[in-house]
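Before I ask anything, here is the structure I am working with.
As you look at this complex, bear in mind that one protein chain is not there, while each of the others sits in place.
When the chains are written out, they are named A, B and C in that same order, and each has its own residue count from 1.
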Amino acid sequence: MVAAAAREIRDGERVFVGMRLPLLGFAVAKELHAPNAVGLFENGVIRDWPALQSIFTMSDPPNVARSLYCGGLLDVMGLMQSGRVELGFIGGAEVDRFGNLNTHWVEEKGKRVRLPGSGGAADIATLAGRCIIIMNHEKRRFVPRVHFVTSPGYGEGGNWRDQSGLTGGGPSRVITSMGIFTFDPATKEMLLSSYHPGVTVEQIQRETGWPLRLSDAVGETPAPTADEIAAVRKYDPKGVWTS
Amino acid sequence: MVAAAAREIRDGERVFVGMRLPLLGFAVAKELHAPNAVGLFENGVIRDWPALQSIFTMSDPPNVARSLYCGGLLDVMGLMQSGRVELGFIGGAEVDRFGNLNTHWVEEKGKRVRLPGSGGAADIATLAGRCIIIMNHEKRRFVPRVHFVTSPGYGEGGNWRDQSGLTGGGPSRVITSMGIFTFDPATKEMLLSSYHPGVTVEQIQRETGWPLRLSDAVGETPAPTADEIAAVRKYDPKGVWTS
Amino acid sequence: MNKLCSLSQAISRNIEDGMSVATGCGLESLIPFAAGYEIIRQKKRDLTLIAPISDIQLDQIIGAGCARKIVAAWVGNVAAGLAHNFRRAMEDGIPRPLEVEEHSNFTIGLALQAAAMGLPFLPTKTARGSDFSRADHFQPLRCPFTKEELLAVRAVKPDVAILHVQRADVEGNAHLWGNLGVTVEAARAARKVVLTCEEIVDHEVILSDPNRTLIQGFLVSSVVHVPFGSHPSPTQGFARRDDDFYFDYHKESRNREGFERWLERWVLGVKDHQEFLKRLGEERVRRLKPEGNLFSPSVSFNL
Partner (left out) sequence: MNKLCSLSQAISRNIEDGMSVATGCGLESLIPFAAGYEIIRQKKRDLTLIAPISDIQLDQIIGAGCARKIVAAWVGNVAAGLAHNFRRAMEDGIPRPLEVEEHSNFTIGLALQAAAMGLPFLPTKTARGSDFSRADHFQPLRCPFTKEELLAVRAVKPDVAILHVQRADVEGNAHLWGNLGVTVEAARAARKVVLTCEEIVDHEVILSDPNRTLIQGFLVSSVVHVPFGSHPSPTQGFARRDDDFYFDYHKESRNREGFERWLERWVLGVKDHQEFLKRLGEERVRRLKPEGNLFSPSVSFNL
């Protein structure tokens, strides 16, 4: 998943990184193919190289020291609103087939479970040039329709984003623990474009709450290269995020 | 005029100082009766003591070094818009009997003369808690109606400011080279409240383009005290602004 | 004016039941946890808490029963996951029901900035199409120039902002650095500001670098010297993040009884911040002190 996230980052892009896997993906991409990528954090930090030590939050001192810029939340969000952030990573408790994400509340055994809320996710989903959704692939998370739209993907599909006046491009990929999805250019439905080595389409269907649609070019996700594995190990030597 | 300006500054007030006479007035007030006054400048500087050396512009290094805060224009203007600036000083090429100021253009010998424009004056006039207008008293400057309202005073008088939605209090005093004016609480017309030592009401009338109205308590402006003169000399030893 | 006082005085003088209080404005760092514990000890009630995210501070104050309403973009435990007290309050009304004004990080920043600028709202392009943007504190707004539709975010004006900073003088002029989150906006939005700081410095130190005086004393009501006042959150140059404290909190607060034990051990059962640090232990506090030689170079303000 980290390698897949890293591959989405193009050189020179400004990336709303977030934490955990995408943060590691950013470090790997910087190391390998995107040396000029810049990472933005909603706490006001902008970095052009990975944090000095492994971190639990974007505001931990190793992510702040030797950063390119330290300012405020509105600084960084303003850059995104003005179209200067090409890519953002987001996740959620639920995703539906149009890439809408929910981090507000879900139902378990008929009872509402309250989740933390948007944070910066709705901002990234509406404003970033494109978004990558990263999710653990479980049936309860891949639902036909999210209970609550925290971070809009393609809404009800088709040209819903344009109609709703959203300026960001919307989700371009969904990277899950089982495979990678793209979106149908017209209907904006999720299309399985690759399954990770050792995973079958049938297994993915079992963990997906709607009838899977496959991309024409569906195939196996390329395994991480030796370089990618080495870079991941460099930035996550203890396997905290990638065990 | 400097002493009169200084007397308008109350202790602890945040004052949009501007340049020249009011700047000197601020220094004098700090020295004498308003040690906790704070000066704000539209370039982003906030000072709690006078500039280190005499200056020609608010951005000269002696006004920047050892200031309380250096930031941007919107920082300081935002403080004023949010009601945190109690007092501002402004001037102009023309003023009328409702305290409206013009710094855009005047007519001389039937020809338009272009002036510099608003700068921060319109902002102070509309947003500061109260304004003090400082002017050389000449008939061509004290006109029945300004050619152009750059910095609104009381508009057409009465409750024009409220009707126009202006949040600042408007001009409270006009300090001229000949006397000091207040405003009628109801009609908002300028009232002569004092004439400087050696100046007569008749002389002031001759230099004023409308029939003067006198305050009930009209009298002579108290001469600068020894302390005031000493403070002025301290901050303007060469008499650049007060010759 | 010397505004220095004790933490207990700062909270009792500035915060009354029913007030709205902005906190956690640096995001995951500079969170004034020590001040939050004092709010809990003083049994403040019916507070509205305003914070973009709060790491575990909102959860603590909610669990202690001090909050009636939350104005936030995210309530959880950044490293460990969900906020158990927040869940209990929202799902079961324990210890009391809670109202939430939902925001994204960007919209809560704009809401504070609107108040800071003396405006009733600010426009934005964010959060459109999100279900939470249908709430009353958001309204559609058409640009009078381009006619495009935007979202208006209603101003949020806290009664008090509690901010932890690196250094301040006794008047409340404060130098801060590192990531700022919405600290500056909150300082200007709030009616009153309570500062907790790592160091009290001479006014001269403040004047020696005016570009760092991001909070001006005339905005500040009380200044309190609270070294490690952001613990367990970090303060750049003064305190590392105490990761274990968050993980332990997450485990212990999983049920109500566990949270009550936690609260007794770390808040109600200690008199003040000094005693809290003693309970943390010398060794642990020592380990949280930053080391290295990452110092900023000097710049010239010469004339």
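Methods note: contacts are C-beta pairs under 8 Å (C-beta built on N, C-alpha and C of every residue); 3 or more make two chains touch, one makes a residue touch a chain.
Remember, it's a predicted structure, so these values are computed and weren't measured experimentally.
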- Residue of B:L32, B:L166 or B:L214 touching the missing chain in the full complex: B:L166
- Of the residues listed, A:V17, A:A34 or A:C70, which one is in contact with the missing chain? A:C70
- Item | Of B:P35, B:G72 or B:P222, the one touching the omitted chain in the full complex | B:G72
- Message: Contact with the hidden chain only, please: which chain A residues?
- Response: 14, 36, 38, 45-46, 52-53, 61-62, 64-71, 78-79, 81-84, 167
- State which residues belonging to chain B touch the missing partner chain. 19, 41-45, 56-61, 64-66, 70-74, 77, 81, 104, 111-123, 125-127, 148-152, 155, 160-161, 164-167
- Query: Please identify, in ascending order, the residues of chain C that touch the omitted chain?
  - Reply: 118-125, 137, 139-141, 143-146, 148, 150, 152, 154-155, 166, 175, 177-178, 205, 208-209, 211-212, 236-238, 240, 290-303
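Just so it is clear, only the chains that are shown with their structure count from here on.
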- Message: Applying the touch definition from the top, give me the chains sitting in contact with each of chain A and chain B.
- Response: C
- If you tally contacts for every chain pair, which pair is highest? A-C
- Item | Chain whose mean Cα position lies farthest from chain A | B
- Most central chain, Cα average position: C
- Query: Taking each chain's centre as the mean position of its Cα atoms, how many Å separate chain A from chain B?
  - Reply: 56
- Query: What whole-Å value do you get for the distance between chain A and chain C if each is reduced to the mean of its CA atoms?
  - Reply: 28
- Chain centre separation (chain B, chain C; CA means) in Å: 40
- So chain B residues touching two or more other chains come to none
- Task: Could you check chain C for residues that touch two or more other chains and list them?
- Result: none
